[in-house]
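Excluded from the complex is one protein chain; the other protein chains are retained at their positions.
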Amino acid sequence: MPGSTRAFITNNLRAPILFRPGSALDFISSRPLGGAGAIIIVLMIAAALLANFFAPYDPLANNYGAMFEAPGVHHWLGTDSFGRDVLSRILYGSRTALWVGFCSSLFGTSIGALIGVSCAYFGGKADLFMQRLMDILLSFPLIVLALVVVAVSGSGLWNVILAITIPMIPRAALVVRSSALALRQMLFVEAALTLGSSHWRVISRHMLPNVMAPYLIMLTAFLGQAILLEASLSFLGLGVAEPTAAWGLMLRGAAVEFAERAPWMALFPGLAISLAVFAFNVFGDSLRDALDPKLRLP
Amino acid sequence: MVISIKAIMSRGFILSLLAIGAPAVLPAAEAPRPGGELVFAVGEIPPSFDGHRETTFGMLHPIAPHYSTLLRFDPQNYPKIVGDVAETWSFSRDGLTLTVKIRKGIKFHDGTPLTAHDVKATYDKIIFPPEGVASARKALYSMVDKVEAPDDLTVVFKLKHIAASFLANLASPWNFIYSAERLKKDPRWYEKNVMGSGPFIFVEHVAGSHWVGKKNPAYFMPGRPYLDGFRAIFIRDTAPRVAAVRSGQAVVEFRGFNPAARDDIVKTLGNKAVVQESPWACNILVTLNNEKKPFSDARVRRALTLAIDRNEASKALAQISVMKYIGGVFRPGSEFATPPAELIKLPGFGKDINAARNEAKRLLKEAGVPEGFSFVLKNRNVKEPYEVSGVYLVDQWRKIGLNVTHTPLEGGPYFNDLRQGNFDAGVDFDCEFMDEPDLYLLKYLSSEASPVNYARYKDATLDELYERQSRMLDVKDRLPLIRQMERRAIGEQAYQFPLLWWQRIVPHSSRLKGWKIGPSHYVNQDLRDVWLAP
Partner (left out) sequence: MRQYVLKRLLLMIPTLFGVALLVFFLLRVAPGDIVELKYAGSGTFAPKEALDRERKQLGLDKPLAYQFVSWIAGIARFDFGDSMWTGRPIIEEIKIRLELSLQLAVMATVVAMLLAVPLGTLAALKQDTWVDYAVRIFSIAGLAMPSFWLGIVIILGFLIVFKWMPPLTFTSFWTDPRANLAQLIWPALAVGYRYSAMATRMTRSAVLEVLREDYVRTARAKGLWERAVVLKHALSNALLPIVTVIGLEFAFLLGGLVVTEQVFNLNGIGMLFVESITHRDYTMTQALVLLVSFAFIFMNFMVDLLYAWLDPRIHYQ
């Protein structure tokens, strides 16, 4: 991979060796933006988990007697072109968004971290080979790779997760590898090796826990991106399928077709996406500031 | 065929389509005004330029104005057939020989005369394509034995058997007449070049962007075309395409918009908007994999069609999609359409939905399909009208206790799965350029006999009926057989069945004159009668 990418990532995401979490309250009070993000995220998770209790209607039930109803007493956020309740669909939609977001960023970052750490640990030819492989994946722009993967595997929830996971792997691997490279030279790793620990044991016990900070930073950064990417794929008709409640899907067609007749159909899901991505971004940012001493103020 | 053309008088108010069967309302005759360049939007880009090979309107709309065909449909009196380069034509007494006389003095754009030999070369390429040359609609001309050109102005088609659809197929908008000389040098020359005898001469094509043509001063019809030229702008996404007409950057988009787009256009253009509407020669078809259990059981298939509330659909979906009309195998409003009294007897087309749903549940129980049975409905990932149909069907089937997963796919995998039989149920469509039973019924033949029937069944009765009706020249003789086929295919057996027929809606600027909507967006696109008001 181009040296500049590496340089950038190592310079800017250099993480402390040990992860020392401060208390949540401290975090919120010292970083109001990140705190706000955290609160929105918590609310979102609650909405997703409790959608069956909160949602006033069945998100899938068509009601042709109530098409395009404006926000009001019966439907707080109005109804869509099939007479489905927008609020209920947004609440259930947060499940899809979080599910796609968490799964793909978790898989992407974890697989990436494992590859990164292994590369740093073993070094040599295997490392070089994996690096070239990651370079190849990395040189596909994110959406291009996602498009190709969806085109190959078809749409549907798990295929979308796959399509978003794959481009994240090389990015995570690169970051984690650069942190792990420094670890490899550390005394305690050397010590573990001389004590006769197996490769797997050294990797899992000593190296992986110590790349937690860049891992978490990547995870939160990818979460927002994954939600946005899912919306873009849905917009291009390659995301999850109707009638599943999903924010990106709610915008597909509706954002344009009925923008004037029923602006609420496009407004609220759009807002939900922006708010979620915004929350994950500011939270991730603050997390990075908190974990990265280089950028911390004196 | 019925058309309503309504100038929009007050702001944003639209009169919907006139009842089928009412007389056509046409604007008072105005004197055509020559001159001007017509700018129109096209929603697809032309692949190659060869009409014989391609299948998309994206090729027809910009390129048809450059060519003549042998016969054509009279746009004012569809489905009447009139001559284009043909002056007269007649069948022999046994109906096996068609002799066509060509107009004298027609010239290609390069100045060479168009003769019967060019027509023969054209049809030879379509019907008997040489090795390495693709021909999309070859199968429609299987009745042709040979084509001859005894002299410069006479073409003779020799048929193997009587065929009702043959003459109309010579009016096919795809069958551009090419120069025999050019074809002889390179049978694929026309894939990348344009040289016809139509009302407009090719000027410029910028791939993916636009296509420009100018008036052919030597066109064989005196005084035509009216326009100095045309410019087709390619706009693939619906939103900017609607915006193009709203902002006046394009005068019209000929394929058609959905009702939401129509309302937006009318709102913006106000009294400068004209909306033309017609039932469209296209439908959405629910196709079932008859090889798979439980769809191999006619009771299950009938239950699936019974569960669909087409009356509600035609009201609700007509507001949000191009789907609107309830009909059987043929386009509502066409001469072959199912009479209403017969239509409501077909399962799923009746008036009482509750009774139909109860009957559906009973049939499912009888066939041993468990409550909550799950299957997958495959669909194209095109929002309109495919995904809209998918959402509707899933909800309807949920009401008789079926749990259906909707899986929209990209075009490639979708058609692949349907052709390979890798599906339970699918949202299919049927869109033809004319109301010809031979075309529509082909969809319902045994799957082996029909390349377009994905439902995977064998039915000798249907095949035999098809064969018989297609060899009768009189519509009166054909109709009983056609009705019999229809009852069997979408009724008793319910191998596959239409959801709804489409409405074609073309809202355009009031400057566009001399263009009349027809049931097919493939037909009447040579622009020779079109003119622009100031």
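Going in written order, the chains are labelled A and B, and every chain counts its residues from 1.
Just so it is clear, a contact is a pair of C-beta atoms (placed from the backbone, for glycine too) under 8 Å apart; a residue touches a chain by one contact, two chains touch by 3 or more.
This structure is a prediction, so every number in the text was calculated from the model and none was measured.
> Among B:Ala64, B:Ile177, B:Val251 or B:Cys282, choose the residue that contacts the chain missing from this document, as touch is defined above.
Final answer for the missing-chain contact: B:Cys282.
> Have a look at B:Arg103, B:His117 or B:Lys138 and name the one touching the chain we're not showing.
Reading the full complex, the residue touching the unseen chain is B:Lys138.
> Taking the entire complex into account, which one of A:Ala61, A:Ala151 or A:Leu181 touches the absent chain?
A:Ala151
> Even though one chain is hidden, which residues of subunit A still touch it in the full complex?
1-5, 7-8, 11-12, 32-33, 132-133, 135-136, 139-144, 147-149, 151-153, 224, 228, 231-232, 235-236, 248, 251, 255-256, 259-260, 270, 273-278, 281-282, 285, 295, 297-298
> What does the interface between subunit B and the hidden chain look like in terms of residue numbers?
Against the missing chain, subunit B presents residues 45-48, 54-56, 129, 132-140, 174, 191-192, 206-210, 233-237, 239-241, 243-244, 246-250, 268, 282, 410-417, 419, 429-433, 439, 442, 450-452, 522.
What we mean here is this: only the chains that are shown with their structure count from here on.
> Please work out the Cα centroid separation of subunit A and subunit B, and write it as a whole number of Å.
45
> Of all residues in subunit B, which touch subunit A in the complex?
Against subunit A, subunit B makes touches at 238-239, 242, 258, 260-261, 263-264, 267, 312, 315-316, 319-320, 381-384, 387, 390-392, 394-395, 398, 405-410, 412-413.
> Help me check something: in the complex, which residues belonging to subunit A touch subunit B?
Going by the criterion above, the answer is residues 60-62, 64, 67, 81-82, 150-151, 154-156, 237-238, 241-243, 252-253, 256-258, 260-261.
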